[in-house]
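Excluded from the complex is one protein chain; the other protein chains are retained at their positions.
Showing subunit A:
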Amino acid sequence: MTSLLEPPTTSAPPKVGRLVDQFEKGLDAPICLTWELTYACNLSCVHCLSSSGKRDPRELSTEQCKAIIDELQRMQVFYVNIGGGEPTVRSDFWELVDYATEHQVGVKFSTNGVRIDKKVAARLAASDYVDVQISLDGATAEVNDAVRGPGSFAMAVRALENLSEAGFRDAKISVVVTRQNVDQLDEFKALADRYGATLRITRLRPSGRAVDVWDDLHPTHEQQRQLYDWLVAHGEGVLTGDSFFHLSAFGGEGGGSLPGLNLCGAGRVVCLIDPVGDVYACPFAIHENFHAGNILTDGGFASVWKNSELFRELREPQSAGACASCNFFDACRGGCMAAKFFTGLPMDGPDPECVQGYGQSALEAERTVPQSSVDHSRTGKRAERRTPAAPVPLTLLTKPPAKFCDENPLAGL
């Protein structure tokens, strides 16, 4: 990211201030947004941010998706990060990808690799406008499969091999950093290099099913420091989705920020569209408290983006609350809203992973972790979600299941 032409010293046009301040007030349209196309998934990762598994029968139709793409084009949303669930199990997935790129909406999609066979890899290699992110949460099968399920490491590596053989350049390997894989960062980098891919690492949020496993999976304080040092040393060629801005305070007062946009973009420069057209403030906030509206019932995406009461509030100056007296507030700006919410911490207090240690003491105080209000897990029993199930063989779905939240994503076929 570059910001060009800080107001010049001579014949200066009106000053507009820092970009981060501009962004905090919100833009007329998101820079990019995340669009979960389906809640259906062949895997059942223990930390799934969208509690995916079963398809939702209200899932948007092909035509409804295309209408949203038309709207995104009009608003000049440059690209969408498509995810799910596993988005490639939608039978119209490629049709929607093509439709978006033909309408000046770039596509980056996240997949566990299940459909990236040689044929698909060749097709992807022929397109200039599609980025592929293969999710991998361990540099070894042992570490990865403990979180993502048996066989998921092999599946992801096969997809990377197919892409590399087909000549697809610069796939992304997308890693959620955990207590178990933080020591593998160099190995992830080596894996990415082997397949001509770029490593992308992001922060584990206690969202979706991760609300139940976050305590055991999130990096310890020492590991946060280790991660920060690794990013400072190797960050150049590594993408982060700007998700580690809470670590910036490691750099000391007034400096040490990690590259990228050090602010929470929720409802200001990013948001999430879910498979049924619900709009949430960010991908990590699929909960009624962060629900901005619905594209089908609230007059379209642009209307939700502009008029949602929640988004208007998020664009107001936020209270630093308990963090106001902290010398590092300008570096971390209170951290991640979703991380606070899903650990039961107050929104105007420290991030649970506050590098000054204020989060730890807040976590030790009495708190109530919110129940998820949107859950498509194949098993409703929270205790069972701590162990990922073996992949489910999903076939392409051409019509929604017969009734709401059928037990099996293949029901009705």
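General observations
Methods note: a contact is a pair of C-beta atoms (placed from the backbone, for glycine too) under 8 Å apart; a residue touches a chain by one contact, two chains touch by 3 or more; residues count from 1.
As a working rule, contacts and distances are computed from a predicted model.
Missing chain, UniProt protein name, picked from "Iron uptake system component EfeO", "ABC transporter permease", "Mycofactocin binding protein MftB" or "Deferrochelatase": "Mycofactocin binding protein MftB". Note on the undisplayed chain: of the listed residues A:D145, A:D242 or A:D351, the one touching it is A:D242. From the options A:L27, A:A67, A:A141 or A:V232, the residue with contact to the unseen chain in the full assembly is A:L27. Only one of A:D56, A:E71, A:D131 or A:D375 touches the absent chain when the whole complex is considered: A:D131. In the complete complex, the residue from A:V46, A:I82, A:L231 or A:A362 that touches the missing chain is A:I82.
Where subunit A meets the missing chain, the touching residues are 1-14, 16-17, 19, 22, 27-29, 31-32, 34, 36, 41, 45, 48-50, 52, 76, 78-79, 81-86, 104, 106, 108-112, 128-129, 131, 133, 135-137, 174-176, 200, 202, 205, 236, 239-243, 259-261, 265, 269-270, 282-284.
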